[in-house]
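Note that this complex is displayed minus one protein chain, with the remaining chains in position.
To keep things simple, chains are lettered A and B as they appear, and every chain counts its residues starting from 1.
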Amino acid sequence: MAVTERRGGSLRAPGLIVLLVSVASPWAIAATLPEDNVDLLYHRYEGGGMVIDGPSVLVRKNVGPQVSVTGQYYVDSVSAASVDVLATASEYTEERTELTAGVDYLYENSILSLGYTNSSENDYEADTVYFSVSQEFFGGMSTVTLGYANGWDTVGQRGNKSFAEEADRRNYQFGLSQVITTNSLVGLDFEVVTDEGFLQNPYRQNRFIDPNDPNNFQYQPERYPQTRTSYSVATRALYYLPYRASVRAEYRYFSDTWGIDSHTYELAYVHALNPRWSLEGKARYYDQGQADFYSDLYAFENSQTHLARDKEMSSFSGITLGGGLVYEWKQTSLPGISRLQGSLLLDWLEFDYDNFRDVTAPGNFSPGEEPLYSFDALVTRASLILEY
Amino acid sequence: MFSELKAVLPAMTMVVAMFAASGCSDIKPWVKPYERDKLADPVMSLSRHGKASSYMHHVYQSRESTRGSEGGSGGGCGCN
Partner (left out) sequence: MNRLMLPIALSLSLVFSAVLVQANEINEPVPDFTLKSRQGDNLRLEDFRGQVVMLNFWASWCGPCRQEMPLMDTIYQQYKDLGFTVLAVNVDENREEAHRFLDKVPVSYPILYDPESQVSEQYNVQAMPTTVMIDRNGRGRFIHYGYKPGYEDDYEAQIRQLVRE
């Protein structure tokens, strides 16, 4: 049976991302609708045996003084030979297309946003609707955002036309942004996500020791719970440095009913070289504990109610080091374009697994003795934002 | 526990709203709208990169089990 990076790969739970994108969108921040703009992005992920790249095009237009509409087109083009694929199958190519339509309505000091996203690939379909309200308080020093999203996914299986499972998802988000001094601000975010339905990957397998040969293992399909609820809380602080620079620190804690706990730490620095050019750097550390039912190798077949060998559910840590160069041209001389911003952002990611082993590692290993898996990846983002 | 948390969110918001809107009338906003110069500087923007930022969240979400509370919003010019 073919194993892919489906729900564990770039194409997983795409609708979920939409809410985070929308509610966390830059435009739910102050009582001003954003300028008309076109946001073009070329994105590329290369690592762990996979190359996923593609375009993202977003167009935003104000319709009258109180309404702003957006449309976005996004593609992930996958060519993969990841460790999961190599273990049980062969390389594949895949494409996921995502379309989003949104509207923002400005009423006094609030912005109401509504949007819909459809994500489509040949074995997964996700629809998401999101709604959020963002309100300023206290002389504009505080901004509170409430968001809600509902997603409906249909999980398919290539080669099996009759396979169609459903997964539903709800997100509840609360965000507070608070200006502290003329130089600093802090933020607090809180989010609860609940999923229900077919939450596993129809291709993915886990392994158990062969009852007839302890030096071998066999595969069985994974089996996840039908529900999952998670909550996360994040806090961030931003501080302005007098020579036109800023430093940002973030921490996020996550916990869910599958037993997964995680901590994310991020530090970022932005430095303006002159009115047009700026540099940025970022370091991120991520630490995750495994799901209760996860195991790299089960002792025997069907040993427990729930089975997972998805490395995303294992215990692991990740480091990111990123850098970027940004060019901003305010009040351009270009016809019809009032502001132009070009960025090149590079992020190097490294993941180290504490209890997921690389069964494809060359050499003769008994089951459970293979080297622990790790991989790194380079993410490239080339972005052009034009305000017109 | 988690289902109770879902009810907590709107309640928390109401508390913040009431606090900010009425409860502390003795406390005036101490950063004036005309003092938002530095906060409005693009180097202080959490949303400077537009869709490029969302994409990065997507990259992490696809490889990590954690989801949620990723966004940043607020600050800026506070213009009306």
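Note that in this section a residue touches a chain if its C-beta (ideal position, glycine included) is under 8 Å from a C-beta of that chain, and two chains touch if they have at least 3 such contacts.
Every value quoted in this text rests on a predicted model; they were computed, and no experiment measured them.
Put simply, the hidden chain is in touch with A, B once you look at the whole complex. Among A:135, A:157 or A:246, only A:135 touches the chain that is left out of the view. Although one chain is not displayed, subunit B still touches it through residues 6-7, 9-11, 13-14, 17, 20-21, 32-38, 40-41, 77-80.
For subunit A, the residues in touch with the chain missing from this view are 31-32, 35, 64-66, 106-110, 112, 131, 133, 135, 137, 139-140, 144, 146, 148, 172, 275, 330-331, 333.
Here, only the chains that are shown with their structure count from here on.
Look at where the CA atoms of subunit A average out and do the same for subunit B: the two points lie 18 Å apart. Contact residues on subunit B toward subunit A in their complex (touch as defined above): 2-3, 5-6, 9-10, 12-13, 16-17, 20-21, 28-33, 35-39, 41-52, 54-80.
Every residue of subunit A that touches subunit B in the complex is listed here, in rising order: 8-14, 16-17, 20-21, 23-32, 37, 39, 41, 43, 45, 56, 58, 72, 74, 109, 134-146, 171-179, 181-183, 185, 187, 189-194, 229-234, 236, 238, 240, 244-246, 248, 252, 254, 256-258, 260, 262, 264, 270-272, 278, 286, 288, 291, 312-313, 318, 326, 328, 341, 343, 345, 347, 349, 351, 379, 381, 383, 385.
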